[in-house]
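One structure, pasted below without further comment.
Only one protein chain is missing; all other protein chains are in place.
Think of it as A, B and C in the order they're written, each chain with its own count starting at 1.
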Amino acid sequence: MAEKTSETPLLDELEKGPWPSFVKEIKMAAETNPMGSDLLNLLERSYREKICHWKHGGIVGVLGYGGGVIGRYNDLPEEYPHIAHFHTMRINQPAGWYYSTKALRTVCDIWERHGSGITNMHGSTGDIILLGCHTDALEPTFQELAKNGFDIGGSGSDVRTPSCCLGQSRCEWSCYDTMAACYDFTMTYQDEIHRPAFPYKWKFKFSGCPNDCVAAIARADISFIGTWRDDIRMDKDAVLEYADRGLDIQKDVVELCPAKCIAWDGKELCIDNRACVHCMHCINVMPKALRPGTDTGACILIGSKAPIIEGAFLSSVIIPFFKMEPPYQELKDLVEEMWDLWCEEGKNRERIGEFIQRVGMGNFLEAVGVEPVAEMVAHPRENPYIFYEEYFEEEDEEEEEADE
Amino acid sequence: MAEKTSETPLLDELEKGPWPSFVKEIKMAAETNPMGSDLLNLLERSYREKICHWKHGGIVGVLGYGGGVIGRYNDLPEEYPHIAHFHTMRINQPAGWYYSTKALRTVCDIWERHGSGITNMHGSTGDIILLGCHTDALEPTFQELAKNGFDIGGSGSDVRTPSCCLGQSRCEWSCYDTMAACYDFTMTYQDEIHRPAFPYKWKFKFSGCPNDCVAAIARADISFIGTWRDDIRMDKDAVLEYADRGLDIQKDVVELCPAKCIAWDGKELCIDNRACVHCMHCINVMPKALRPGTDTGACILIGSKAPIIEGAFLSSVIIPFFKMEPPYQELKDLVEEMWDLWCEEGKNRERIGEFIQRVGMGNFLEAVGVEPVAEMVAHPRENPYIFYEEYFEEEDEEEEEADE
Amino acid sequence: MAIDLKDRITDIGPPHYEQFLPPVIKENYGKWKYHEILKPGVLMHVSETGDKVYTIRAGGSRLMSIKKIRMICDLADKYCGGHLRFTSRHNIEFMTTDESKIDEIIEALAELGHPVGGMGKSITSIVHTQGWIHCHSAATDASGIVKAVMDAIFEHYANMDLPAKCRIALACCLNMCGAVHCSDIAILGVHRRPPIIDHKNLRKVCEIPNVSASCPTAAIRPATVEGVASVEIIEEMCMFCANCYTVCPALPLNNALNDGVSLWVGGKVSNARQEPMFSKLAVPYIENEPPRWPTVVNSIVNIIDVWRKDARNYERIGEWINRIGWPNFFKKTGIPFQKEHIDDFKHAGLTYKRSAHLTY
Partner (left out) sequence: MAIDLKDRITDIGPPHYEQFLPPVIKENYGKWKYHEILKPGVLMHVSETGDKVYTIRAGGSRLMSIKKIRMICDLADKYCGGHLRFTSRHNIEFMTTDESKIDEIIEALAELGHPVGGMGKSITSIVHTQGWIHCHSAATDASGIVKAVMDAIFEHYANMDLPAKCRIALACCLNMCGAVHCSDIAILGVHRRPPIIDHKNLRKVCEIPNVSASCPTAAIRPATVEGVASVEIIEEMCMFCANCYTVCPALPLNNALNDGVSLWVGGKVSNARQEPMFSKLAVPYIENEPPRWPTVVNSIVNIIDVWRKDARNYERIGEWINRIGWPNFFKKTGIPFQKEHIDDFKHAGLTYKRSAHLTY
């Protein structure tokens, strides 16, 4: 009677219900690996005590890499010895998260041999997360993965694994090849991914259109958001088809257009393309009738991040429109220019967005050699505190640079 | 030939053109008073040299008053002796800026006897500005004015002369009696107007409706903006009349309503009054057809100011709706509560708006005993940095106040 | 000077407004029903009682001689029963119940040099400040620019030919006396050279710790200069706010070579349609060009013309720009966009364009 039927009554509650249960997953892993059952029991304890049992991470990793492994130890190693070490490895996902079952099985096999058999498919940055690895197993896991074509991602003050929406592979709206760009940047910056040398982390994210299906604008130090410059392509018959099928074009499209640049008279849809702000809404509602134009590229934005410490930022426009063509050299030059400046003048743990805010966008642009354009601001300054940079001296009536 | 026909060729240019010329005004004053001609010549010099010739003001005033006079001396007193002293006196305007010619002539007569004969009708705060007074003439001018019913306004760290739109005196939209309220507050706070005792200035402004014809929301430490809670009154026939006379109700009214709460089918105008944000636009466009409701009062906002030093502020809501009935005791209690706190904890030269921002609106409300309501914010906080004020201790499982 | 304290009157406040109200205003106080603009500058208010009052609004120069005030009183005595009022924007209003007198009043005003207008979809008087007439802080004159600008845009004062109201204001320094920061068009005097320190006198006229503390960017530090206690200013940290000068006369910013004017657009105060908005920087700097500031005048005429042609009915300048976007404002007006337009003060980050909503 003292012995209960289950050791994890609280977690068992989470096996119920229609949504896939992570508890079932841990139990599946526990069938063959004691790390799984230790994890289950420790988690049950957390559920009882309402507190986690992980210690502040230590520095662990694989040889020659400065990141990609998150060290983790529990604070009750005697009671949960199999997960005394329980590090995660961040493994670069393939662009667009496409897999062959062969490749996936290979990863599983390796992870079965070396780790807990538990994964996250995927982590928030986009990596394959191999959850629960002993320190000794890190290097062998890595090398086996590497032999099979997989590499480790970032952590700490480095470039994190870039990620992208599936783009042109399956989406008709993608204004550039997101997967190609993501792969290309990932390969170009291998060194920066693996050997942290920045003031803080740096994330690249690539979305094919303003719908932004990888949330690039919210969580990338540099965000590439596909867009177009010419007219929205329209299939007039398909418009009528939508109307016939009951779409209330006036209410659901015209009135929701943020630029108020669409007119609909019941027969014809008219878009003032010079006023369109490329929000995608009309296209989203009528995918068969409307498509982005053909002069496509990306709007490039900079600096988004989570709130620590200046508050959260969204990325802001730095290049209103760029033709995204390999090898993207101009962009890479700009990225490197920004890195140089940020490495030189950024404070420790200061994201590029915070750095720009501290030094001022105007000064930042000047330093990286980008011309200011009105597209970079929601609106010009409201306060009169302008740092005019030059003034005349009485003596010479010549314009002088104030020394900086 | 050396002698020119006019000594003020630059200023003379400003006598041309259709708009009333201040140069002509100064010349008129100069006809009978040498202060006028000195001013004209000094100004001509400023026009030539592109710089003003006034020195930083000194402290001058009338006995027992700490403000209301702006001391001013020119920096070339030998050359312009009549305006060596050129102080301004700020005289309370009557509420709504109505005058009898008798009263105005009396002011003119007094000013002719004691000062330059030049005025501003009116200053930006609303006062009658008597421009150009010798130090010795301040007290006699004041006493003569006082005998005729006029008093001096504020300057420095005191209450400034309150001002108001003409309100119910001539405007059909006024949701409370602005002139009565303005007069009442002015009389109640005579001491605070005349004897500076605050960290910085304090301005009251009263507008009768959300059109805000005294710009209260932009430049008053406390702004009273009339509004209503019930339904907009409508004269359906008058609506049709406007339509007949060619008003495009759909385009010019419905589509510009910020709450998107008006519908027009060509025959009837429908307003969803619960969604209406009381912007006044529809009423402004059709004054004969629409009027504010009858359950009227004011929305009270706090803290606007010019940019020095935290940047400009607009006032923000502190009481969403208040029935503006004399003697406004609840409001006065609140104002005094706020003053007490601000005097106690405000920094020197810190306006109440800046003070609130520094201590936090939530803390401010708590200190002055006002319940927070959602109407006070454009939106709730976006950052997660919440100062939770209490926590449980392990020992007692009791909620503890963190000591403040 | 001996002051007789016995009979001294203080703290009486302003005269009560009631005694100044024209009879029709007094009788219909709180009873007004609707109004109509009969023609530019002429307003008719109709009361629930059936009474009507006609208001003629005349442009004021704000700076007025007592001679002129008396002439205006004569006019009010003749036509308006000895009453008149001023508006919150320095205009002068004459009220009558006799519709037939309207044109006579307008003519009489014209003779005095005061044109009628500034109502409805027009430009009314420019709210402004002292400038070189009276203030020690002025980076430009006030009345002079105002006169030059009003002359140039006079047609929009005298006619209701604009998409919406356009409120212009001028302040001669960053203290911004007036509601300059929320104007459709704001003219703002700016300094561009850090204070030239009067080291010899500073210590005598100011307290050094106060002076240092007054600088919002901490550009001012105590320093011993040529043997005397004074301050030094790190020039590249100075944003020319003049707060130090307000606190200490030994730090003048006025400078003939560098002072001038900046232009700001798109603010508004009323709650009508869009919420009140601040004005935003349009032209960072124009040098002082007395007596008629042609560059300022032309820039403003240009902005008004572009707006007038491009805006929809009832769209004030800021509302129009909100619809077309700032990039189009700069494109259409031809004003170059520069580093100075990008905010770098405390909340700068919130002014960056944080979306892909762009026009091409």
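The rule is short, and it goes like this: contacts are C-beta pairs under 8 Å (C-beta built on N, C-alpha and C of every residue); 3 or more make two chains touch, one makes a residue touch a chain.
No experiment lies behind these values; they were computed from the predicted model shown.
Participant: Quick one: jot down which shown chains the absent chain touches.
Facilitator: Hidden chain, whole complex, touched shown chains: A, B, C.
Participant: Looking at A:E7, A:E112 or A:E268, which residue reaches the missing chain?
Facilitator: Here the residue in touch with the unshown chain is A:E112.
Participant: To test your reading of the contact rule: which positions on subunit A touch the chain that is missing from view?
Facilitator: Missing-chain contacts on subunit A: residues 10-11, 13-14, 16-26, 28-29, 31-32, 36, 39, 43, 46-57, 63-65, 70, 72, 86, 88, 92-105, 107-108, 111-112, 117-122, 124, 126, 131, 136, 139, 143, 146-147, 149-151, 161, 163, 165-166, 168-172, 174, 177, 179, 183, 186-187, 190-191, 193-194, 210-215, 217-219, 225, 248, 251-252, 256-258, 277-281, 284-285, 287-288, 291, 306-312, 314.
Participant: Spell out, residue by residue, where the missing chain touches subunit B.
Facilitator: Output for subunit B: 210, 212, 217, 225, 227-229, 258-260, 274-279, 299, 301, 310, 313-317, 320-321, 353, 356-357, 360-363, 365-366, 372-388, 391-394, 397, 402-404.
Participant: Just checking the interface: what residues of subunit C touch the absent partner chain?
Facilitator: Residues touching the hidden chain, for subunit C, are 271, 275-276, 346-347, 350, 354-357.
By our rule, only the chains that are shown with their structure count from here on.
Participant: Suppose chain centres are the mean of their C-alpha atoms. Which chain sits farthest from subunit B?
Facilitator: Between subunit B and the rest, the longest centre separation is with A.
Participant: Between subunit A and subunit B, what is the separation of their C-alpha centroids in Å?
Facilitator: 49
Participant: When the centre of a chain is set as the mean of its C-alpha atoms, what distance in Å lies between subunit B and subunit C?
Facilitator: Comparing mean C-alpha positions, subunit C is 13 Å from subunit B.
Participant: Enumerate the residues of subunit C that touch no fewer than two other chains.
Facilitator: Within subunit C, residues 174, 176, 181, 241, 255, 257, 278, 345 contact more than one other chain.
Participant: Taking each residue of subunit B in turn, which ones touch at least two of the other chains?
Facilitator: 307, 311-312
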